[in-house]
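Part of the complex only, each chain left as placed.
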Amino acid sequence: MKNIMVISSHSPFDNMHARDALDMALIFAAIDQNISWLFQGPAVLALKSEQAPHEMGIKNFLKSIKMLEIYDIDQVYVCQSALDLYQLTATELSIDVQIVNTEQQRQLITQQDHIVTL
Amino acid sequence: MNTLHIFSKPLSTLNSIAVTSLISETDGILLMGEACFDQASYQNLASKQYVLSHCLVARGITAHPSFSSISDVEWVNLIDNAKKSITW
Amino acid sequence: MSKFVLSLHSGVSDHLTLHNLSRFADAVLAEGHQIPCIFLYQDGVYHASQNLQLASDELNIAEIWQSLFNRGISLILCVTAAEKRGIDTANTGIFKVAGLAEFAMLTAQSDKWVQFK
């Protein structure tokens, strides 16, 4: 089993970056790898609750993010300074996450075998 | 209005210093798409600042005090009344 | 009445930009203005592919273009950009393969040029 981390850094509806990251996290979980997902920069906005992507013609993949735990993805990390920049607090997020500072993010990176940025 | 500057991404994902230096005080800016999430970063760039209402609703957010929320028809009128627009 | 040419620069996986373009075009026509053409340039040419396969809960891209076409808007794509990106230029459906010159001439005669990307 490998430690694999997906790093998301694009805003949620910018092309299909967030959906590609979701698919990648799900597939590594499905084949029993130790997967974690780090939300950085504007990617943290994908976790904001009460969005209606279908209003802009976009499939509501945010629903799947809410079910990450069911798919055995429980290591979800969110960059503290990104939350600050976009004026979001933990209570406004759609799921329970671990909020991490940059030092904690560097430690998480150190532990990984593979890292993919999407 | 001479120039309407149109943004559709968060400011941090652009070469922000270069772009913002090209906005004149009498220009306007319009936020659409993903830029709407980042009104706070864009708030002091021009005297007239707009955000597309449709794009706010889809993201479950509201207009920042320094931005006027406009409809799609007002969007067309805004561009029609400006000499030209720049999509960054 | 003003003339607006629109150009689309991002690819077929960028649903958000197409949705914005489509709403803008609707509002332009609703206000009584004209759209001499919508021009596919750079990655925008991918919209002329006839092999898109999207699930029913995705943005209905084909329907959006058909609706713009039905209202008499000329949909043109840049042949050079298309050839470099592997688009089958013999099979582009309602999109007309054109040179950059055709778009430039329409633009020079238009009041506004709005890019979508």
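Going in written order, the chains are labelled A, B and C, and every chain counts its residues from 1.
Following the convention adopted for this analysis, contacts are C-beta pairs under 8 Å (C-beta built on N, C-alpha and C of every residue); 3 or more make two chains touch, one makes a residue touch a chain.
Here the structure is a predicted model, which is why all the values come from computation and not from measurement.
Only one copy of each distinct protein chain is displayed here, while the full complex in this structure file has the stoichiometry A x2, B x2, C x2.
The rule we apply is simple: only the chains that are shown with their structure count from here on.
By number of C-beta pairs in contact, B-C leads when A-C and B-C are compared.
Centre-to-centre separation of subunit A and subunit B, using mean CA positions: 27 Å. Taking each chain's centre as the mean of its C-alpha atoms, subunit A lies 33 Å from subunit C.
Spacing of subunit B relative to subunit C, judged by their CA centroids, is 23 angstrom.
Counting partner chains per residue, subunit A has residues 13-14, 56 touching two or more of them.
Across the assembly, subunit B contributes residues 33-34, 54-55 that each touch 2 or more other chains. If you check the complex, the residues on subunit A that touch subunit B are 10-14, 41-42, 45, 48-56, 85-87.
Across the interface of their complex, subunit A is touched by residues 10-11, 13-16, 18-20, 55, 57-60 of subunit C.
On the subunit B side of its complex with subunit A, the touching residues are 9-10, 12-13, 33-34, 37-38, 40-41, 54-55, 57-60.
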